[in-house]
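Only a single protein chain was left out; the remaining protein chains are all shown in position.
Up next is chain A:
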Amino acid sequence: MAPRPRGGATEPAAEHELLSAGDVARTVARMAHQVIEKTALDAGRQEPAVVLLGIPTRGTPLARRLATRIAEFSGVQVPTGAVDITLYRDDLRRRPARPLESTCLPDGGIDDRLVVLVDDVLFSGRTIRAALDALRDLGRPRAVQLAVLVDRGHRELPIRADYVGKNIPTSRSEEVSVRLSEIDGEDRVVLRRPGRDEA
């Protein structure tokens, strides 16, 4: 997950809107179409072959929104869930203790299904690596794909997304902040450049 601005909104930092509320809705709709096409969801199967698993915090509501759109466009109800990766992080000892988030799998689990991991921002790829480790303890999916609202580059691991809402070239010092109404009260994606005295 990308670093997000915390607290002090008074710092002299420049904010620049990348996606408006309308853009977020259109982007999610487009990603839903892509998931339907790529996974051949409407080809007509008996069992739900695809599961959307959000990575908390903001991946979870994103997964639910994707599922809603997919149901609208294809008529197929795709089960959703959440997979918390905190216990699988590789940087736990660099930070104070982190609170845990919820993990919940849809009925029937993930065995032999196509799991689409959903997150808000793809950055170093370490979150996704942790999520893949977590999945291994939860079952054996047929395949795993990745959907992200924003890909901001700077990968540190050989990981790429199958569905990308928007590619945004950034510098390392910048922060991409995805805000979703379920959590933040508004739909918006913002690029924040650190002020001079912070850099």
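We take it that contacts are C-beta pairs under 8 Å (C-beta built on N, C-alpha and C of every residue); 3 or more make two chains touch, one makes a residue touch a chain; residues count from 1.
Heads up, the rule we're going with is that contacts and distances are computed from a predicted model.
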Considering the UniProt annotation of the chain absent from this complex, which name among "Cytochrome d ubiquinol oxidase subunit II", "Transketolase, N-terminal subunit", "ABC transporter ATP-binding protein" or "Aspartate carbamoyltransferase" applies?
"Aspartate carbamoyltransferase"
Pick out which of A:P99, A:P158 or A:G185 touches the chain that's been left out of the picture.
A:P99
Missing-chain contact among A:A49, A:L138 or A:V190 belongs to A:L138
List every residue of chain A that touches the chain not included in the displayed model.
6, 84, 87-88, 92-104, 133, 137-138
